[in-house]
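Every protein chain of the complex appears in place save one, which is left out.
Showing chain A:
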Amino acid sequence: MFRKTKKNASPLADILKAGNGEVTRDEILQYELLEGNGPKGAPKGDPIMQVRDLHVSFATEAGVCRAVRGVNFDLWRGRTLGIVGESGSGKSVTALSLIGLLDDNAKVTGSIKMNGVELVGKTDEEMSVIRGEHIAMVFQDPLSALTPMFTIGDQIAEGLITHHPDMSKQAVHDRCIELLDLVGIPQPEERLNSFPHQFSGGMRQRVMIAIAIANNPDVIIADEPTTALDVTIQAQILDVLAKAQKETGAAVVLITHDLGVVAGAADDILVMYAGRPVERASIDDIFAKPSMPYTMGLLGAVPKPHVAASQRLVPIQGNPPSLVDIPAGCPFSPRCPLATPECSQAEPNLEVVDATNGHLASCRRLNEIVSKNMKYTDVFPVPEMLPAKWAEVPRDQRPVTLEVEHLVKTFPLTGGGMFRRTIGRVSAVDDVTFKIRQGETLALVGESGSGKSTTLMEIMNLMKPEDGRIVVLGHDLATLKGRGDRKALRKDLQIIFQDPMSSLDPRMTVYDVLAEPLKVHKWDKEKINHRIGELMELVGLNPDYVDRFPTQFSGGQRQRISIARALATDPKVLLLDEPIASLDVSIQAGVINLLEDLQAKLKISYLFVAHDLAVIRQISDRVAVMYLGQVVELGETEDVFTHPRHPYTQALLSAIPVPDPVVERTRSRIILKGDLPSPAEHHPGCRFASRCPVKLTLSPAQQQMCDGQRPTLRGDDQNQSEFACHFPLAVTAESAF
């Protein structure tokens, strides 16, 4: 059966390989050939894939969802096209239509030509010959992209044998090892027989890349390949992807919402909004001269990790439109500060911004933007600066609101069987120390598994910690007696969760959600009513919406409701567990600004947990860097970002993708080896020793100290920061960022 399909379709495969030489030479291609402001210069030769006027729509119960509306682009071997957009902009659907993996209810029109052969309208069977052989895909979530039932070796071999049934067993085996070696998996020979669950997320993504490049494809589609990964792992994967591209010479389509990732990895950029391309240019042009207001807004809204937060972020008002109900005219016009009544009449097409380097953008007022050389600060109103934070009372004189000293939390590791014997302990938090003063923001940074959330839960539980000390507003948790004390303290200590979907009870209206904390503290009805109106205005929501259910709000609005609930009882300390990680860039900026405003107004202390260092530089005053349950560096944000003292902080900072292609190209990266070690292992010495780049440069005696002696937080006279390292980096004149 399988052989039969192979035979039937083999003429197609041959044509694809040779190409029938047809290239659509139109205006679109002409402009693309001019895009030279990138690291690789202008594209040369004929494109391998041409997409013209691609439309994809789905029939849904709510109506026809027009996910992609007229996308055009060409792909060249060896070049990377970055498709950027927020969720729901149609970027993933575009990618899936290239490889023919859309659902059956999708209607695809237009043309996708590979080497001149039309792919739209091919059956699934015909496409399966092309998939994996000519076009390969790397998916977002490496945890679900591999079958748990088969070994890694089997899964790589599957792709090879499907397309090359005549390959010998030995040849397949050798190729698998070669591939694993290429993507940087140590001991490939042995790892071939491992199952996916024995690999970490980053390792699995490497395997996915290995499978994708197994047959030397012409096009690799990477759909948010690093979104699910930590920042240091992300740097590794982007590296592997670049290497894989070099090796296969494939064209890469990189789909992402992260402007930092495209800045370092792409040559050309296509910005999508509501299913349509709204701007296209080579990488440097997009970042230097964005011309469509949406692109400008997106670049303005993104926090920059490489510069000090001198300016506030500029949010884009409103929400992206629903694809079922796209407004007439320019879909961005309801959110665009430049919009005129004409903008809602007809949808503009891509027009030329700069003919010499093929920069195109779709905006009705493009001429004006180009002739006046408008920047995003001209288009979007920049919010007022915050009042100087320490103006009234200097930091040292402010009361400490939250203090954590040498906090320890371990979880028992139980064996199977009837009695669940404890066979070991996992230390999730091991020596966390920090202090927050009134009106100050402390950011707790670290990769997943470093114990950030556990620290928050330990504080919120208000129980005596396993070891160490937690002091909330002067109350040592060890001395709290009974429920009454705790309840009284909860009024002043509140938390905001990461996912606004699950932090609001879907069965309660916004009114009930906001009233809940007030009822606990025995407010009367009239006061509650008054307070809820106040809260809704405070977080920028219309008070008339109190009778709606949370599901009727968008992600950003829901996060505002969570913030309103946390603020209801007027707390003094607010813990924020990745509050903006699940929001789109344009929405993020609005929430960050709201948090800053609230702090300035209400003098709340924030403990801000995040893995996104760019956001942290924007919002926090001080930073505590965590690694495997320990705070390894603690200091003023500017000190930590410019002069990291702990080698881990330095590596973390160098791994952040910077949304500026010029900076991105000139930066040198410290790529850490391997993954976070298991917290169940016992580390007598420094926990970072196994991955530390500095340790390798030390003498054997010093290395022994790293392995055998646990460093604790200490400072020195070089700067204000504290660090847990025996051999800290020196403070030099040149800054890390």
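Going forward, a residue touches a chain if its C-beta (ideal position, glycine included) is under 8 Å from a C-beta of that chain, and two chains touch if they have at least 3 such contacts; residues count from 1.
To be clear about the criterion, contacts and distances are computed from a predicted model.
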item: "Succinyl-CoA synthetase (ADP-forming) alpha subunit", "Ferredoxin", "Oligopeptide transport system permease protein OppC" or "NAD(P)/FAD-dependent oxidoreductase" - which is the UniProt name of the missing chain; value: "Oligopeptide transport system permease protein OppC"
item: Full-complex contact with the absent chain, from A:Asp53, A:Glu178, A:Glu342 or A:Asp505; value: A:Asp505
item: Given A:Pro517, A:Gly629, A:Pro647 or A:Pro711, the one touching the chain that is not displayed; value: A:Pro517
item: Touching residue (missing chain; options A:Phe497, A:Tyr606, A:Tyr627 or A:Phe688); value: A:Phe497
item: Residues belonging to chain A that touch the chain removed from view; value: 317-319, 322, 460, 486-487, 490-491, 493-495, 497-499, 502-509, 511-512, 516-517, 519-521, 525-526, 528-530, 532-534, 536-537, 542-554, 557, 562, 565, 569
